[in-house]
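One chain of protein is taken out of this complex; the other chains stay put.
Now for subunit A:
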Amino acid sequence: MKILRIGTGAGFSGDRIGPAVDLARSGKLDYLVFECLAERTIALAQLDRLGDPAAGYDRRLEQRMRAVLPDCHRAGTRIITNMGAANPLEAARRTAEIAAELGLTLRVAAVLGDDVLDRIGPCVLEETGRPASDLGDRLVSANAYLGAEGIVEALARDADIVICGRVADPSLFVAPMIHAFGWPSIDDHRLIGQATVIGHLMECGAQVTGGYFADPGVKDVPDLATVGFPIAEVSQDGTAVITKLPGTGGLVSRATCIEQLLYELHDPARYFQPDVVADFSGVDFSEIGPNRVAVSGGAGAPATGRLKVSVGARDGWIGQGEISYAGPGAVARARLAGEITTERLAPFANLIEDMRVDIIGLNAILPADPSAPEPREVRLRVAARCTEIEAARAVSDEVEGLYLNGPAGGGGVATMVREVIGIRSTYLPKADVETHVHMFGEPA
């Protein structure tokens, strides 16, 4: 019986490239999937594209493709990725050029149709209860989460590389299973639900192989420095084994799989996806060998027939600044610095929508614990979201000004001002979103 081997080459746009090269070289993979798109990434990519019509795809596309294409070509491994971001057509064209430069004959497909900016105006945003058109010229992007079908079509047309924009992350993995096994696609909800479980386990790369897991003394991970990326060995009936390359660091265990299964999940019985409403509530894992975990029990119900859409809009500016205080009275000096900075920012109060004054080391991430001993070093952090850039600049300037005008002993100032692209959500009927595939390198 055919075992399909799918590897993850990236779990986010900033992911490490070396482990993907290891998989391309030694993984004997049928597919290597690069998941590089987060909610905010695509809106930032849309801004890039506004500045340059040939831009808007993942900035490390070229680096990644050059690193893995020769080995993938040798091994017959096909690549699926959402590195197209806001410009899958240009990303596919560039990838075809890179393949040609490397002397490889490869067919590259772009999956199009997720960009729905032209028809999003009347849709009501979940967060505001108002139509998207209310955002006026602040609106920069609207991308629907496509399902597996565009990728399945590209694979059926013999694409070696499939480049998408916004596709639901698990669908990047569900598609090759549908294609390879000839499943009746969306009609078998149990199989597609189980495939979605596998995709969800795989989509964050090393998060299932011991990355983002180590907690020395309670959760130890061997050789984390050389953590390998995951491989799923999938059978026709949808059962799968999650594993990694021999000789790589990390750990695949029941515990690493359970943490990743529940990651970013709400109701486990109803995980809404474009392909299916997946049911993770009956999933179970068993360790069948060293770094080999079998997964079964995924199920599903028909998809809702509407697609989630991420809407990006310009939403002001965040200005921030940090400064450190150390030694006796460090916390008191940091507190005083925060108070006087707040006082100095009073003239900008009507331009500041939200502001936080935290002491890193005391209360910046978790609520403060009054019973805990005072730290020996702390870092004041002031951050504000402002409607105008001059207010955001004032925030970082006033923190820098603490050097000569604040409490004693402040050091190590760092400041930053950045534009905010806020992401909001709405839905479109699936029938209003047309997916199509454009091939490069297809014989005429």
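Here, a residue touches a chain if its C-beta (ideal position, glycine included) is under 8 Å from a C-beta of that chain, and two chains touch if they have at least 3 such contacts; residues count from 1.
To be clear about the criterion, contacts and distances are computed from a predicted model.
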Assign the chain not included in the display its UniProt protein name, restricting the answer to "Peptide/nickel transport system permease protein", "AtuA-like ferredoxin-fold domain-containing protein", "Indolepyruvate oxidoreductase subunit beta" or "Phosphate transporter".
"AtuA-like ferredoxin-fold domain-containing protein"
Which one, A:K219, A:R306, A:R393 or A:H438, makes contact with the chain that was left out?
A:K219
May I ask which residue of A:A225, A:L366 or A:L404 touches the chain that does not appear here?
A:L366
Touch assignment to the omitted chain, from A:V227, A:I421 or A:V437, lands on A:I421
With the full complex in mind, choose from A:L102, A:L265 or A:A332 the residue touching the hidden chain.
A:L265
Touching the hidden chain in the full complex, which residues of subunit A are there? Just list them.
39-40, 43, 127, 207, 212, 215, 218-219, 255, 258-269, 281-285, 315, 318, 320, 354-356, 358, 360, 364-367, 381, 383-385, 420-423, 425
